[in-house]
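Subset of chains shown; positions unchanged.
Just so it is clear, A and B label the chains in written order, and each chain counts residues from 1 on its own.
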Amino acid sequence: MKVGIVGASGYTGAELMRLLAAHPGVEVSLVTAQSYAGRRVGDLYPHLLPYADMVYRPFDPDRAWEEAEFFFVALPHGESMEAVAALRERGARVVDLSADYRFSRPETYEKWYGKPHSHPELLGEAVYGLPELFRGEVARAALVAGPGCYPTAALLALAPLLSRGLCRGEVVVDAKSGVSGAGRSLSLDTHFPQAEGSVKPYGVGVHRHTPEMEEVMGRLIGDGEVRVIFVPHLIPMSRGILATCYARTEGSLGPSELEELYRDFYRDCPFVVVLPRGSYPQTKDVCGSNYCHLGLYADGEGRVICTAVIDNLVKGASGQAIQCLNLMMGWEETTGLLALGVFP
Amino acid sequence: MKVGIVGASGYTGAELMRLLAAHPGVEVSLVTAQSYAGRRVGDLYPHLLPYADMVYRPFDPDRAWEEAEFFFVALPHGESMEAVAALRERGARVVDLSADYRFSRPETYEKWYGKPHSHPELLGEAVYGLPELFRGEVARAALVAGPGCYPTAALLALAPLLSRGLCRGEVVVDAKSGVSGAGRSLSLDTHFPQAEGSVKPYGVGVHRHTPEMEEVMGRLIGDGEVRVIFVPHLIPMSRGILATCYARTEGSLGPSELEELYRDFYRDCPFVVVLPRGSYPQTKDVCGSNYCHLGLYADGEGRVICTAVIDNLVKGASGQAIQCLNLMMGWEETTGLLALGVFP
């Protein structure tokens, strides 16, 4: 199948190419980029050897639709909206990696992303692309909104508790991310000498992934709402997210019940690994891979700490998008995604 | 004044030497070490130029007392107990950097450190060496127990709230530490290829700094107790601790009130810097220095997030020990400690 990547010059676009090179059912037939239009992929990314001589092209929906039948859109928030709509209009199936189609209500988008949504009519058809929670919907979807990297980690860490009605009210999500999460665009915070050898919080109380987590968690508990207190931190590493999630359970869940609950919940999820009790995950164990490792703690008095690691560019973005593609096409969910973490 | 460092071959011992080289009132006249006895300081630490040809000696309390009048004890937990007692018996004033004299009750020590305390009679005279909170006691003390690195950060982050009775019950302390916090002893977790490019939680629910924080926080609120939910994380950097502390306040403290409270509380504390509202600290800003930077957040509905950074080897250990020395000697608190953070 011919696949196009719209906005392919950034890190998630490059990661889609890296992963799709190992996918047996797909050929990348089109890569678009705005400022790099006309440049060779190999000039930007020497590691993308099979695509070295492919040339980034400006995005034109008609032409794109001629050259590919399935699209990943990896444009910045706000720019994705239109491209997705143009492709959907022509009948293409799309996985969008931006935040533009993640919310059910346009008001939430406008409030947190600072601009009105130009295609609110598509929000209804867009499915939140976290296969472990919404596998059926994803399989039937024509438009999938790939989850944010932090929400992916936090939701996988807390979903079993929330879905079983064991935790309500408020959770603390203290997340640690590698710097690639900020993308390929330059900024002082991601300038090497500023970030190396240092850790810092950012976006305290105002990070845009907060409402995304709250909306999906609300859906998981069924009724009522979940308040998320979220602080992301920049860690001096390139890849990886660790979410350390603090929750209160009703009743006194013990460690073995907790473990059992999680193993049961993720029984049919090939990418989620529940570590043995007393073990906690490190990000490098999943580096470059689509896996999520979970480590759990319960003090038996209602305090639960759930930790999750993912590679922000794979399970937190491009790998998960391909997992959705596989489901949408009726292929094996793991197709092209079984590479193990590159450790050490 | 002649000063001895007992257990000088580890990182906190070396850091004491580095800092004392810039202290005008002190001469390091003795450095002891067990397995490195007979070796030159310069063999282990080429950066400690003024001490390059000093030789580590085995610890003998009588001889030590002849060669110095003030001691820093930087031995591992459990070993410190006896050395401190032997030095105190001879009349020496001591700052102990281990955990051995941090608790008021020997039962707490035994429970968390796994062995009975051999000198419970000294626990009463030992003062908890966090000058910002106990300056008067430190100044009058003959034996000071230097706080743990995590408790230093968490206590400075939360003390104003706790002392003013604004926060009770339970706090979440999610801390991130550089690897030097684990000391110079080798272990798989601190083997470079395991720790580089990765972040991981450890000691979840069982870290020994938990009871230390709880005891001191309890003292700050005056009555009742504070429950600390504490998760430390290993960060791929050598130095620095960031404590991200989540608390609930009674009443709806706003951001400006919070800032004012902290500025007021730390008015006379030369090493504590409250950042402007909306700013959050990064560890590298205090690298190599004795400063603590604080960044504050309040949502106006009772949720407060207090972040603190320190250099774990300086304000979290050796620098703070020298700060205590200064107070104990009646010197200016900042003597020898005003070097700025090495950024970037």
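Some points to look at:
Just so we're on the same page, a contact is a pair of C-beta atoms (placed from the backbone, for glycine too) under 8 Å apart; a residue touches a chain by one contact, two chains touch by 3 or more.
Fair warning: this is a prediction, and the values are worked out from it, not measured in the lab.
Of 4 total copies in the complete assembly of this structure file, 2 are presented in place.
Following the convention adopted for this analysis, only the chains that are shown with their structure count from here on.
Centroids built from CA atoms put chain B at 39 Å from chain A. Contact residues on chain A toward chain B in their complex (touch as defined above): 172, 174, 176, 178, 193-194, 196-202, 204-205, 229, 231, 233, 235-240, 242, 244, 246, 280-285, 287, 295, 297, 299, 303, 305, 307, 344.
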